[in-house]
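Only one protein chain is missing; all other protein chains are in place.
Chain naming follows the written order as A, B and C, and within any one chain the residues start at number 1.
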Amino acid sequence: MNKEVLVIGGGIAGIQACLDLADQGMTVYLVERLPSIGGKMAQLDKTFPTNDCSICIMGPKLFEVERHPNTQLLTYTEVEEVSGEAGNFTVKVRKKPRYVEEDKCTACGLCADKCPVAVPDQFNMGMSTRKAIYKYFPQGIPSVYTIDDSACRIFKGKKCNICAKICEAKAVNYEQKETVFELNVGAIIVATGFEVFDPSDIKPYGYRTIPDVITAMEFERLLNASGPTGGHLERPSSLKIKAEIRQLEKQIKKAKTRLKSLEKKSEESGDETRKALEEMNERLPVLQAKGASLEELRDIAFVQCVGSRDLRYNAHCCSYGCMHSVKEAVVATEHGSELQSTIFLTDMRAYGKGFHQYCLRGASEYGIQFVRGRVAEIGVGDDGRPAVWCEDMDTRKVEERPFDLVVLATACVPSKGIENLSSMIGFDLDENGFVKTDPNKPANTSVKGIFVCGCAEGPMDIPSSVSMASAAASMAVQTVKAL
Amino acid sequence: MSIQDLIEKTKVSFCQDCGVCTGSCPVSRVLPGFSPQQMVAKYVLSSDLGMEDEVLGEQDVWSCLTCALCLQRCPSKVEYLEFVRGVREEAFRAGNKITHAHDGILQTITQMQTSGLPQNRTAWAREAGTIKEEGEYYLFVGCVPYFDVLFKDMGVSPLGSASDMLKILNKFGIEPVVSDEERCCGHDMLWSGNVDLFKELALHNVELIKRLGCKKVIFGCPEGYLTFKEYYPLYCTDMGLDAVHFYDLVYDQIQEGTFQLSPLEQKVTYHDPCRLGRMAGMYDSPREIIASIPGIKFVEMERNREEAVCCGISCWANCSSYSKQIQMDRIKEAEATGADTLITACPKCNIHFSCALSSAEMGLEVKDLTQLMASAMGI
Amino acid sequence: METELRTGVFICHCGINISGVLDIEDLCEYARTLPGVVTVQANLFTCAETGTSEIKAAVKEHDLNRVVVAACTPRTHEPIFRASCQEAGINPYFFEMVNIREHCSWVHRHDKEGAQAKARDLIRMGVAKALFLEPLETFRSKVEPKALVIGAGIAGMTSALAIANQGFEVILLEKEVEMGGLLRHLHKVAPSDMTAAELIGEKIAAIEKDKRIQCFTSAALEEVTGYVGNYAVRFSCGDESYSDKVGVIIVATGGASLKPVDLYNYDGEHVITQSELEIKLKDGNIGAKSIVMVQCVGARIPERNYCSRICCMVGIKNSLHIKEIVKDAKIFVLFRDIQAYGVENEALFFKAKEAGVRFIRYSLESPPVVEDGKVKIYHAGMGKEISLPADLVVLSTPIVAHDDAESISRILKVPIDEHKFFLEAHAKLSPLDFATSGIYLCGNAHYPATVREATYQALGAASRASIVLSHDTVERVGTVAAVKEELCSSCFACVKVCPYQVPHMNERGKAEIEPMQCQGCGICVAECPAEAIKFAYVSDEQITAACEALYAA
Partner (left out) sequence: MNNFEPLIAVFSCHYCSYAAADLAGSSRIQYPPNTRIIKVPCTGRISVNHILRALECGADGVYVAGCLEGTCHFVSGNFKAKQRVQSAKSLLGEINIEPERVQMYFMSAAEGSKFANVAKEMTETIKELGPSPLKGTNTQ
């Protein structure tokens, strides 16, 4: 019998389970497929109903996991194979190469500064860019950089190695290979979390086709200080215009210098360039005017139950969507008190401790408007802003209402890897694809010695995930001790 | 079927009263107070309290276009169309009748057809091309001959498309059967709650076509096609007949490359008829056909395929200010694409848009897809 | 301490949480002018690895012996920075934290000038206090490997069994004559469809079989003293009185369902509560064909402005059970918002709709009216008031706190909220802990919960508790009072004032304080007329220094 435990998934649930076990003297392996632990909670700006800054309250726990003598943190690592039985599982894991030596890297960030390759930053939901050598997020643990070999020039056979040259710690190592090794554990806790539903499946909502229709998670990053806008609340279309303006200004500068040089050696005529320059000079003010008109953000619509409570997509309720939107509305108002938020909902599900009062406060102190009625479609209004079609179930009026920004409260769906994991380990999934449990033994999967917690088991909010994580830890200890 | 059973069957009790149906409904947007959701809630409750009669007298059940957009979007998968059809049957029985457009001429005609009087449905066909007395294919002509009479002055020629269709079929080597004894497919009766008359027409047509030894029934009209495919079987057991849409035939031929198309320099957009698109699921064949014509530039409207909006009227009922509003919105949408031609695949859509255009200043022309085909084939 | 005092000040932007309101540059400039300060640094996130390593680096580079961090609340972040100090090789108690977020930038957004001035003052006070910080030593004490679980409902029983299975002894107290709590009165539990009797039956049997669990019914908690790892508890069982020592305590005292007195003509006969319906369901005799359920009875109203979380599902579950008994029953559920959150609840909600249970929404403004044999309600679909036949009206009332919640909170010295539910240490990340270490909570005592939720909370609380129990000792940092015997005038002031009766007179007739027992409140320190009690954690010098730094002339 083996006293060690494996926790799969480094979100808040996995972290809590890991810490509970470690504090009880168990040796714990925490496996996370991404370069850093933190999971979805780390991406949130604030949390309801206390408006605690998410990373602020989570940060200490990230540290603890790394610092705890009983934990072994395996990031950028995936489970390959599981065999054996309760008390004695053999787990094969594969650690992807970071091409950066974890023990040498001081996370000074010089490499990322100098790296010439920029790619979309998935932590910021692709709304900003990061370099090919990057840190998953500022407070990420372990605090080391990682080379994204799908982007890095070196791995495309091109000449580079700037990062290796600049690194004073000599931490960069393009030769680093993946490592495969086996763990022997007595119990396993599955804490693989959830995915955010992709609303582009819902054609009438125009996600990705209509500008300024975004998901709640994207909005979360827009609100966040370390997000793509540094916490300055702006709609994507405004960001886009600004980028265009910067681009154009560059081109104008180029053209001007070119013109000068042409004038010097007079014979060759600069008419073409001159024409182009004139054209650009005309275009600039137009863009700038458009940019200015998009600058301030006055009204936001929150669309509830996007892909949830919908037999065509996910029959289940995401459990946190209502509160999540109220919170985002509250926080948004704190960014700009002139801002008006409207939440379009089916049922207001504020069923947790302090949730109902939070909503009441949202209405009274932050002027949030609650409209009962699910949004039928989102179109483009006459003024080019996204326009929401909805029947107000209280007034029974069908209205088209334009907004500066529309935020989709997307469904909570099972994580992509869970099917693979369930066939690998043999535990059952429910009809919705979450890990099946016995209602009276909530942390038990269908396989002895395998436990589950957090959104892998089904949609739930943070406190529930944390409580359930402790529950899974207790079950794991009980199993191991019983043997 | 009693409203209570209807509620069970069509799962309307699954309604989450979220209002997506009403928010989507083209009628609700222009006719204040009309709400599919409210209708559901109302009928469910009244049947629970045994007060069906109170509501069965109300008009809103006739205002529905049965365009199936709400069905498309309902998160509870409520079978709203079947529900409305069922309610209409009950309402009809209760003496609550649909208000007819064109002072009911077309309904009267249909009514008259049930009497045995012999018709002259084939004359045009003999002129247009070759038809047979018996054979594998039956060409279901439907109502177009009457439409022609009524709406010529609007510049539409439904019968024109019918003859084009026959010509094209002949080119493909298909010489279909056309019969004087054919009767209206009954679509409008079915959606007006007059299910008895519908049954009568359905049985007659099926019996006739079988008698002529046909196996496949070709339709150019979405309503006929859908009705024959989906609703005849509800009332005629072992039909043993396949409904084939003309466009599917054409598409097959195009893929086999059996014929040449001369180029047309046009920019066109396409309107999905509710019956053909959402209800029969045919979105691609028409588009493929258009794409196959050299020189043609095809652009989609903002709301297309599953999301397309109705032409504003169904089964010749309630032609009113709100139907006009819906039509105008739709043709504006078509114009916004920059197309010069709005292609339709349904004689009724064709008529309604032409009507709307006649009262609007627009550089837009409505054209039937079959006729477009014909001109590309040099017919 | 003759060594020169060298203080480093670290000021956190906390993204824009602080820097959005306060001018960090100005604060840095200012801090540089303060006595003893040798270096000042600003960090985007001082708590991030980068921030803490900057602290460690600075300690080395500037040979610091005092560290002041101006950031958020020490209640969450002090441990991190103390650890950083320790890692940097200075005593973790040579650290002082200044709260310029919760107490400044977040609460004075509309008065940036005032906020800036306040932040300067707070930093000045912190730095002044830092000069008088003292190193603290750590004491250890033995852990009683035993738990006290208060309440033997589904939560308490689950906790007790889990802790026992983890190898520790448990005392389980139940104030009623038998175990089982609210479930004793229930018919079946959703979604497993198991009967409540079976469910608690299993647990009770397991508890009675388990030698590690001592269960006392008809028991009452009377007194709790001591500290984590070492609580002395006194309770009565019948007229017997017991005393014992435990390492941890779990509060699983549950809740009660509200009696809807004077609400909707409640009469307990034709107008009953869900709990009363459960009894009818048990007997399999409903005695009604037309049933109307009213949700949110006495909940989500100004007087009781919380959602009781479980009532909607109770209503849905019971309407399905009614249908099992009375096939053709007509059931209307009048609701405001259906709380069918998650996977199973939503599924059950659809199942009820499929079974023909009807749901009609009402608003707080126009609640239903219960009359003899019918319920009147405004129906949006009809656009008018309608009246529903009802030979039985079932009121869904919220779970409310037990009357004894207050007394228990007093005995344990743990807080309760405005609705008298026990208040956890942190709503998000410590849902099962109290601020007082060694005491935990779960189930309805915390907030209304389904059986599933109560169960995993109970298991979770057991896990939290086992963290303490699985160690032989608890560490206790020396945040304690100590008598300077040479100064003691043996006046007994400390002995009289200490709420924990810790100080006692030793054989030399001088006051003495047992560090492991001392709770570190400092009451005696303030009381002692001879200034004979030393309290290194919060010394008079520190407080005075802070006072003197209050005002910059």
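By our rule, a contact is a pair of C-beta atoms (placed from the backbone, for glycine too) under 8 Å apart; a residue touches a chain by one contact, two chains touch by 3 or more.
Just so you know, these numbers come straight off a predicted model, no measurement behind them.
Trainee: From the touch rule at the top of the page, work out which displayed chains the omitted chain touches.
Mentor: Spelled out, the missing chain touches these shown chains: A, C.
Trainee: Which of C:Y30, C:Y306 or C:Y537 touches the chain that is not shown?
Mentor: Of the listed residues, the one touching the omitted chain is C:Y537.
Trainee: Who touches the missing chain here, C:Y93, C:W106 or C:F132?
Mentor: C:W106
Trainee: Touching the hidden chain in the full complex, which residues of subunit A are there? Just list them.
Mentor: Touching the chain left out of view, subunit A contributes residues 50-52, 334.
Trainee: Please identify, in ascending order, the residues of subunit C that touch the omitted chain?
Mentor: Within subunit C, the residues that touch the unshown chain are 73-75, 99, 101-104, 106-111, 114-115, 117-118, 121-122, 125, 409-410, 413, 415-418, 423, 435-436, 479, 497, 499-500, 519-523, 525-527, 535, 537-538, 540, 543-544, 546-551, 553.
One rule holds in what follows: only the chains that are shown with their structure count from here on.
Trainee: Which chain has its Cα centroid closest to the overall Cα centroid?
Mentor: If one averages C-alpha positions chain by chain, the most central is A.
Trainee: Any idea how many Å lie between the Cα centroids of subunit B and subunit C?
Mentor: Roughly 64 Å separates the two chain centres.
Trainee: Measure off the straight-line distance from the CA centroid of subunit A to the CA centroid of subunit C, and report it in whole Å.
Mentor: The separation of the two C-alpha centroids amounts to 29 Å.
Trainee: Can you pull out the residues of subunit A that are in contact with at least two other chains?
Mentor: 309, 393, 396
Trainee: Which residues belonging to subunit B are in contact with no fewer than two other chains?
Mentor: 14, 17, 37-38
Trainee: Would you mind writing out the residues of subunit A in touch with subunit C in their complex?
Mentor: Residues 12, 16, 20, 23-25, 47, 49-50, 52-53, 55-61, 63, 67, 106-107, 138-139, 141, 143, 224-226, 230-231, 309, 315-317, 319, 334, 347-357, 360, 393-394, 396, 430, 432, 434, 438-443, 458-460, 462-464, 466-471, 473-475, 477-478, 481-482 of subunit A touch subunit C in their complex.
Trainee: Report the residues of subunit B in contact with subunit C in the complex, numbered from low to high.
Mentor: 8, 11, 13-14, 17, 37-42, 44-46, 48-49
Trainee: Considering only the defined contacts, which subunit A positions touch subunit B in the complex?
Mentor: The contact residues of subunit A facing subunit B are 203-204, 305, 309-312, 346, 372-377, 379-380, 389-393, 396, 398, 400.
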